[in-house]
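A single structure is presented below for examination.
Part of the complex only, each chain left as placed.
By written order: A and B. Residues from 1 in each chain.
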Amino acid sequence: MFFQVIDILGTIAFAISGVLVAMNKRMDPFGVLIIAFVTAVGGGTLRDTLIGQTPVSWMINMTYVYVILGATLFAILFKNYINYLRTSLFLFDTIGIGLYTVVGIEKGLTIGLHPIICIALGTMTACFGGVIRDILCNEIPVIFRKEIYATACILGGLTYFLLSEFLTDSNFVFVIAGVVVIVIRLLAVKLKISLPSLYKD
Amino acid sequence: MFFQVIDILGTIAFAISGVLVAMNKRMDPFGVLIIAFVTAVGGGTLRDTLIGQTPVSWMINMTYVYVILGATLFAILFKNYINYLRTSLFLFDTIGIGLYTVVGIEKGLTIGLHPIICIALGTMTACFGGVIRDILCNEIPVIFRKEIYATACILGGLTYFLLSEFLTDSNFVFVIAGVVVIVIRLLAVKLKISLPSLYKD
């Protein structure tokens, strides 16, 4: 129940981030809806496709469809007021990637994949919706260029497997790993830390 | 038989639209062929991958491969005369998306998916070949920015499920829904109707 609420808040934040980018590109309502959708479910869809869990999850659980349709409509109607929600949306997004990272890791564990692959799946779940969004909008994905975002997911994933060595309470491990993602992301934004570009002179 | 002819005409129209965009980008023959191919089968390929129907259909039914190879060769050889076919190609393309929308919907129904998901699958089948074409050509997908295209597919899909409530003759529903897609698309182009951009000031 608690995780479902986070899942929905994260989906809302992802969808609205898609709406904002798409409107900036002067897309029409259909384009805006597709970008919202892809941003919200793209990471999980890529994960499910690569591990062979098809039909992918948003085709089976209608909650995502309704939440994304609602969030998109809301963001289009109140586009001039979205700015006031910027902090809330940032928080939802951040809590969302914490959850999605751990969900992705556990999907990989369920089918017996190696921890490194599980961390890759977690990071993919949390980050690749934004990557596909940026590609569809003809931009180099923002998470490849700046911001501690995927890095937070990777560190959270490492925490998950480190803790699993010592703790048996899997719910506790789940929560702590997610919190690590969230805290690192919050600190990085607060302290304006980003990874350096690797430009080759 | 009748639907097969439409399928082939649609495939030809899609492939040639790919050839034209690729030549405009000064691609070499291999690039042109790939873009033709992706435009023609990309939507169905994405659909099949996401619902887990693999190997995807063009790998099993060789008709598509031969039709696309033929259409690409034709378009390259007669590139200076393609303009005279513009109206025919537009008609083939339009009839094609009518057919592909309904085919996609019925694929979703076969595996028991929700009507909204089926409409999404139909729209994906009809429209995402063009989306992948535009991404490979480094453009923002044209259907996200203007033209009633996906919207026609969505309205045709809604018609399909509305009619299914009242009619039992599934062939009739199939045809009417396809015709709705075609008529909306034709009217929109004829009357120069497009969706407004949602630019945020």
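Going forward, a contact is a pair of C-beta atoms (placed from the backbone, for glycine too) under 8 Å apart; a residue touches a chain by one contact, two chains touch by 3 or more.
These numbers come from a predicted model, not from an experiment.
**Q** Beyond the 2 chains sitting in the coordinates, how many copies does the whole assembly comprise in total?
**A** Result for the total copy count in the complex: 3.
The criterion applied here is as follows: only the chains that are shown with their structure count from here on.
**Q** Superposing the C-alpha atoms of chain A on chain B takes a rotation of how many degrees, nearest 5?
**A** In degrees, rounded to 5: 120.
**Q** How many angstrom lie between the centres of chain A and chain B, each centre taken as the mean Cα position?
**A** About 30 Å separates the centre of chain A from that of chain B.
**Q** Chain B touches which residues of chain A in the complex?
**A** Where chain A meets chain B, its residues are 20, 22-32, 34-35, 45, 49, 52, 54-56, 59-60, 62, 65, 76, 79-80, 135-138.
**Q** Give the list of chain B residues in touch with chain A in this complex.
**A** Per the stated touch rule, the residues are 49-52, 111, 113-114, 116-117, 131, 135, 138-141, 143-146, 150-151, 154, 194-201.
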